[in-house]
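Only one structure is covered here, and it is reproduced in the block below.
A single protein chain has been omitted from the complex, and every remaining protein chain is retained in its original position.
Per-chain residue numbering starts at 1, and chain names A and B are given in the order in which the chains are listed.
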Amino acid sequence: MSEMTVPTTTSIEAAAARTVRPRLWRRLLHRPIAVVALILLLVMAGAALLAPVLAGDPNAFVAVERLRPPSAMHIFGTDNLGRDVYSRTVFGAQASLTVGVVTAAITTAIGVVLGILAGMFRWFDAIVMRIVDGVMSFPIIVLALAMTAILGPGLGTVILAMTIVFVPGMTRVVRSSALVASELPMVDSARAIGAGSVRIFWRYILPQATTPVLVQAAITFTTAVLVESALSFIGAGLPPNVPSWGASLSEARSYLTSAVWMWGFPGLALILTVLAMNIVIDNVRDILDPRAGGR
Amino acid sequence: MLRYLAQRLLALLPTVAVPLVLVFLLLRLAPGDPAAILLGDSATPDQVAALREQLGLNAPLWEQFGRFLGDVVTLRLGDSLFLGKPVVDVIPDYALVTLEISVIALIVALALGIGLGALAAFRNGRPAGRVATALGIIGISVPQFVVALILIVVFAAWLHWFNVGGFVPMSKGFWPHLRSITLPALSLGIAESAFVARITRGAILDVVREPFVTTARSLGVPPRRIGAVHVVRVAALPIMTVAGLLVASLLSGSAVVETIFGVPGMGRLLLDAVGRRDYSLVQGIVLFTGLFVIIVNLLVDLSYSVVDPRVRLGRKSA
Partner (left out) sequence: MSAPLLQVSDLSITADTAGGPYDAVRSVDFALDRGRALAVVGESGSGKSLTALAIAGLLGEKLTPSGSVRFDGRELIGMGAADRRAMAGRRIGFVFQEPMSSLHPILTVGQQLEEGLRAHFDMNRRQRADRVRELLDIVGLGKARDIRGDRIGQLSGGMRQRVMIAMAISCEPELVIADEPTTALDVTLQRQVIDLLGSLRERLGVALMLITHDLGVVAETCDEAVVMYGGQVVESGPTATLLHDPAHDYTRALLMSIPVLGDDRPRLPTVASIAPWLRDARQDAAALRPVTELVTVAPGHRVRREAEGVAA
């Protein structure tokens, strides 16, 4: 039975669903703090993408120029080896943001698959969710370090460890979205007019899950950036020649008061990036919350 | 009640099982011979072969796993490669230090976090509330180690109230010991308090909107009592739910903080073990950490069921 002859309920629902996303954007852009945060994220993303264009070699050092405060030549100053802090900060953005985005992407991919399977099949749900929940409560840095011991340090190990601990969160979000969506009356009515499972999945369940998944992906991103910086700080993260923010902060430990710029700028960049993303996440959640009257 | 705890224990078993299985698998799946890895570079082929026999590495994987489980349960965790002592002898002292710091940090996080969160909720929209809310979101954006660095700059370098590094064990005096762990514990606690504050704020704001609060008002119950009795009981639940996550975060952070302050805790031990490829020790620490998390989660669940007896009753109500 062709859906062309179906009464208007489904098309109205579909039309309504289509308008949620643009409405969200418009409302988001009306909030000044959110706009500032978005701009900040764009700046960071720009730095990450265009690092070679914006700054010189982060590993190039001039020994006599050690520990110089910010100046015209080095706008963020130089570090203890004579390297340009600005350059290291910009390339640090590239390193940290890449780790964040890649981790978020992989976590989302795996989490979505697991979550949908869990939502659709009870047996899968029962087995997998138990295991998945257990992993969630294990301290991530401990796990990352343990894996580093066996697999060796490096980007892959870090991303693998983080993915293992972050996937449960995403799985739960997708699973609950799928469960909620499948209970919606419009799914019943779709079934009643003969819509098959695949169509129901694509047209009804998946759209419901999109925004929660995006929010969770953003949260995963921020956590990944924070964890990576912590691991790099203690030397168990990215390889030493990669200028991540965490590594820069670690190098500044002996110069906390004598060369504030050495850890101040990377630190600020790190905090601002995470803060900006958190602000956007908060605002999006606020807008989507059915409760009016602002929190 | 006992059944409830048993259920919860069962649910938490993966928390220790999964990392342990992971470590088990990785050791055997990673490049190189596990026995050779365990013994280190200086081992002779004979020693390696002997260890292979001893560990049953020639047996099929399932058999190995069975032996592994047996060893874990009986705490036969092998010897630390570099310290030369059995793992189970090495860990407890370090674990105690980490436990100490974590407990203090937890108390700080809860006290500061709940206070800040309640302030943000009850003064929502007003200046004090806005500041508190802002502190919350900024707080979760600052990594624990940056908080530690800031505290060092302010309290050690600037004010000279504390020293950095120079951990003093309890045996050398209570107060010196306390002083040496104050900054580490504070760093962790303050960093986590922001998270607690946000959860608290959200929980209270949610509850205050509930109809039963209006009912209390309709009876003339004074606001203070509404907050202390009616709101708190319900708002406490989400806070307790995250207590488990909080502990995981604290244990994670302690690895970093112990490194910064030179505190001989489990986190630093792990870092050293990783650096020296002391696998038995790594394995043991993973096990201990998992147990830690389970115990704390059980304690939290216990208090949860005290605050909300419906959980204990198995929700046959509603």
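Heads up, the rule we're going with is that a contact is a pair of C-beta atoms (placed from the backbone, for glycine too) under 8 Å apart; a residue touches a chain by one contact, two chains touch by 3 or more.
Keep in mind that what you see is a predicted model, and the values were worked out from it rather than measured.
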Given B:I181, B:A216, B:V282 or B:V300, the correct residue touching the omitted chain is B:A216
Which of these, B:R76, B:R126, B:K172 or B:R310, touches the one chain of the complex that we don't see? B:R310
Listed residues B:R8, B:R201, B:H230 or B:R268, member touching the removed chain: B:H230
List the residues of subunit B that touch the chain left out of this view. 210-212, 214-222, 225, 229-230, 233-234, 307-310, 317-318
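The criterion applied here is as follows: only the chains that are shown with their structure count from here on.
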Could you grab the centroid distance between subunit A and subunit B? Build each centroid from C-alpha atoms only and quote it in angstrom. 23
Quick check on the complex: what are the subunit A residues that touch subunit B? 130-143, 145-151, 164, 222, 226-227, 229-230, 233-234, 236, 246, 249, 253, 256-257, 263, 267, 270-271, 274-275, 278-279, 282, 291, 294-295
Which of the residues in subunit B end up touching subunit A in this complex? 11-19, 22-23, 26-27, 30, 124-125, 137-138, 140-146, 149, 152-153, 157-158, 202, 205, 209, 244-245, 247-249, 251-253, 255-256, 259-260, 267, 270-271, 273-274, 277, 279, 282-283, 285-286, 289-290, 293, 297
